[in-house]
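Sending over a structure as structure tokens; questions will come in a sec.
What you see is part of a larger complex, with each chain still in position.
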Amino acid sequence: MLGVCYYPEQWDEARWTTDARRMRELGISFVRIGEFAWSRIEPARDQFNFGWLDRAMDVLHAAGLKIVLGTPTATPPKWLVDECPDILPYDEQGRVRGFGSRRHYTMSSQAWWRESARIVTAIAQRYGDHPGLVGWQTDNEYGCHDTTLSWGPEDLRAFQDWLRRRYQSCDQLNEAWGAVFWSMEVADFAEVTLPNLTVTEANPAHRMDFWRFHSDQVAAYDLMQCDIIRAHSPGRWITHNFMGFVSDFDHFAVADHLDLASWDSYPIGFVEKFPFSEAERNRWAETSHPDIAPWHHDLYRGVGRGRFWVMEQQPGPVNWAAWNPVPKPGMVRLWTWEAMAHGAEVVSYFRWRQAPFAQEQYHAGLNLPGADALSPGGLEAGRVAQEIAQLGQLPAVQQAPVAIVFDYASYWATMVQPQGCDFRYEELAFRWYEALRRRGLDVDVVRPGAPLGGYAAVIVPTMIHVTDAAQAALESAKGVVLIGPRAGSRTRSFAIPHDLPPGPLHDLTQNRVIEVASLRPGLTQTVSGGVEGHATRWRDHATTTAQVLARFEDGGPALTQHGQALHLLCWPDEALLGSVMDLVCHTAGLHTMPLPEHIRLRRRGDLWFFTNYGPEAWSLPESFECVLGNHQMPAQSVTVAKSLSEKV
Amino acid sequence: MLGVCYYPEQWDEARWTTDARRMRELGISFVRIGEFAWSRIEPARDQFNFGWLDRAMDVLHAAGLKIVLGTPTATPPKWLVDECPDILPYDEQGRVRGFGSRRHYTMSSQAWWRESARIVTAIAQRYGDHPGLVGWQTDNEYGCHDTTLSWGPEDLRAFQDWLRRRYQSCDQLNEAWGAVFWSMEVADFAEVTLPNLTVTEANPAHRMDFWRFHSDQVAAYDLMQCDIIRAHSPGRWITHNFMGFVSDFDHFAVADHLDLASWDSYPIGFVEKFPFSEAERNRWAETSHPDIAPWHHDLYRGVGRGRFWVMEQQPGPVNWAAWNPVPKPGMVRLWTWEAMAHGAEVVSYFRWRQAPFAQEQYHAGLNLPGADALSPGGLEAGRVAQEIAQLGQLPAVQQAPVAIVFDYASYWATMVQPQGCDFRYEELAFRWYEALRRRGLDVDVVRPGAPLGGYAAVIVPTMIHVTDAAQAALESAKGVVLIGPRAGSRTRSFAIPHDLPPGPLHDLTQNRVIEVASLRPGLTQTVSGGVEGHATRWRDHATTTAQVLARFEDGGPALTQHGQALHLLCWPDEALLGSVMDLVCHTAGLHTMPLPEHIRLRRRGDLWFFTNYGPEAWSLPESFECVLGNHQMPAQSVTVAKSLSEKV
């Protein structure tokens, strides 16, 4: 199903009816509204102006559109900021981040919670049972513009409270943080400082707790909004629109109280954001890398416990990357089908019409700037709508054969303490995912501690701190478990485990890491034996009592096996990563289908969705029967097919 | 004629007479003084110490030098800053920019206007009718060190006032800015914030108005000084010394009330400042790129409505670039003749003697540091002085066959909203100018709205917002008009035109831009047809009813023609740019003279000035008769010649 993001407050009321009708004509079923409209809903304190929104919702509903209503907390209006300046966030340099764009609040502010509750209550009461309303979106893009962490006085106060609850006594905090080192001990929680603007790096345990504190706040803040909405809007689901390559808070924890996950898919902009090589960036500039959107689909399907939307789908060029090319013809359609293939319930385009004003005036919409005329992306959306109708109800999404365990806390830990300045957890996870997908495998992304019983292979790119639950899940996995470098290298208190890394994973791996090396670009170490390639960026120097499948040149273990557990003791280059993944698949008995760099495959029930990211054509094997598209796939095309053989 | 910048306050009074005599002996006619001397003129409030300056002016006058007196407002003294700390500017990071160098004031400060008026009045009253005085320079290098924009409380107050005058009501401001987007609406002008330190980018309309406000302030502040001077100094002209590659304010608007323009020419330092490639920077490190000084000569001849000086000419190595090489022998002479060729009335060297102390002690002068001995540059200046005398009165400067329309507001607009981070307006304009000059053409640089009737070709690299006057001038142009990418892409309110770009230029071009692509380095699009090459950095995707002269690979129009109007829908690489310029010249019936990369030509009356930037020699065609120099031009040389044929 298709949706669209719409801002009735930005257009003359006279245009609403036409807009709604044209949405339906294009094949759109859902419309998201309201998430930035606070200044129009409440232009001054307690002076609510619901009239326009009442009418807008009625118009949309009357046209047959199902409405998703956003709470407007991402954009507190000026009068509120002036009344309560302590809602403003601070950056890491200690500067107030002021009014004039969006997300100018810190969740540490008590005033902000009070005001958020007030506006959410008002809107939920007003529209909770509107007949057109099917669901809610809380706020908008938590963490966008680096807003998860804030470094102001309100944050310090709230952080001290959080520490007080967590550690009970300063002795316990001092002990946990190793504060005796450099005389950093405190005698009262009120003595704790923010971990910024220190002379040299702050204690990583201090920084890690600061990150956890903020992540906890996001979950608690979102739950506060959900509780209010649920009290006033029975029968409607709630989601939040998460982002791509934003890992500053634990999305699993936030989604625990959401009904479904959603995310905002800007495949091209992310090519500039993710640390690709320049060659890769040029290669994928106008189509996006073929694993960017899929990675997030699989991640958010996991975050949403099986249910997810694409709440915002890029419909053409955007405005916010360093460079913003026009997507190749066919890509808007391809991305839409890619989302469907991975289980998206709805793909909702951002936005209905390009705004000719303000910050995003260079952001394409389904319609040309300010106009009632479809853009190139709008035309592609119309085609997809027809194809969806043709294809009918898609089969259910089944569990994948492979799981990647994704751990937000490992992202924070490696940001807090990179040790080698290119050890980037998101990059590691993405590259391992890419290697699996190049082998034609479907992948689930799961949280640490999730049950792993049904997977033939479980991939743990790394997991810095291994909780009891995560340890138990890994130990009870049935399939092959591949553990990566740095795993188990820190306790909950951000200390090296007393029995050395991988700590809780020692029984599984039979390894002990005694030294670690971060390797500068250009410095590699050769790995040979059962797998071949090079270590780059990182190497764990370990002693082992496991079987050594491959060694470094100096004889140290590079890949070990103990039972079903493989342990890779380095960051692998592309060759070594491929070699390891081949071994994993072979060991796990997984059937693979090697794909060229521009082709991907995702199954949904008995349907095989092939996507060609171009620029070369590609042909499906003859053993498939096409349901949509053809065997001969031109660049930027999709083919949906059924396999004629039992297994391909 | 030659001049020199001199600082009597920096040298023992005993040396003044010798200095003045040696200036005259070298062939110098004009001397600029006084522009940094506030602390000596008024060492404490209202305690004026004019005696030394009286004597200095008398000495210079007695030696036969014509004096240009600068107002000292670029360097408010410490006692004044301590009395009125609110004159200090703020940087975009919100920090006060303190005392200790120069230009430490914001024009938004009311105290600063009051104090400026006070000191200018005192000096104008004292020296307005001094017999040696021929002209005035206001302040020094507006905008230098990024001082056009300031971000403090005084700036906010003055900006709010400016908005109040402009928009009358908040409704109009909210409407113009599209402030409904992200709930940025204000209910009172006092609610408007500075557009810095926001969470993500501020509204570009907000930022654009902030830039306009500051540009307006420069013009008003300068006019205030001019009004005072004119009241007390009848019969003297007024100028301001503008800079190279500084476009933060509208120089045309400032010069509207000046008698002539002047600029400070540091050809080598600008090689590091302008975004040349590293190869170009190495190529031109010791001579400067052959179009840097000419571009500014042509620009400031336009700014000065035909009259301009070089107020400061680099006489050797300077101190302020990342690297500061010694100019190749001959370059000081060459630059001086280059300025004359382009119509400079006076070339004034900075400075008479290298100061052995303070910030610019590594800045060469005509004399060695602290000494009464000519530097290598001083020797070259002496040679030029003799040559000027030999050559006698130069012919008048005539209108060039080609005009480039240069639009300061387009610089601000693309800085505010680059969309692709290498879309640099100054670079675009410079490259198009360079392409014309490589074809041996003389060029005028004119402001938007200037009459274009007399030009065979009019070049508009881009013009983001097209005013009514600019539209009218372009529509009434007689020659070929070449319009570049992004033209007409924004209204006065910084919105996309309701009928899509190029908005007011639609009738001229017959094009509509429906999408734009910014292209990262490495990403290009091939153009072929009537012109050949590649688009880089930017492409406008357009629909057209004009004749399509060249297309992109996907069939989209790249270069269109409608009547005399050519529209290039991309940023051209060097090959495409050359191809387009060849077509323009051919269409316009312009006779070109292709020149190697190190040779340039500029005509003045019947004199043809050839400059060889080296390192290779070059020979003039035989059809010229040399007036100065020879047919065989060695590296770093000048030849002035007359054409023996009607047209070459």
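The chains carry the letters A and B, assigned in the order they are written, with residues numbered from 1 in each.
In this text, a contact is a pair of C-beta atoms (placed from the backbone, for glycine too) under 8 Å apart; a residue touches a chain by one contact, two chains touch by 3 or more.
Please read these numbers as outputs of a predicted model, since none were measured by experiment.
Trainee: Can you report how many copies the full complex contains, not just the 2 shown in place?
Mentor: My count of identical chains over the entire file-defined complex is 3.
Note that only the chains that are shown with their structure count from here on.
Trainee: Centre to centre, by mean C-alpha position, how many angstrom separate chain A and chain B?
Mentor: One centre to the other, that is 47 Å.
Trainee: Mind pulling up the chain A residues that touch chain B in the complex?
Mentor: Its residues touching chain B are 7, 9-10, 36-40, 43-44, 72, 75-79, 82, 89, 95-104, 144-145, 147, 272, 278, 281-282, 285-286, 316-317, 319, 322-326, 329, 354-362, 364, 368-371, 375-376.
Trainee: Provide the residue numbers of chain B that touch chain A in the complex, in ascending order.
Mentor: The contact residues of chain B facing chain A are 93-94, 177-187, 191, 193-206, 417, 419-421, 493-498, 500, 514-520, 522-523, 539, 541, 554.
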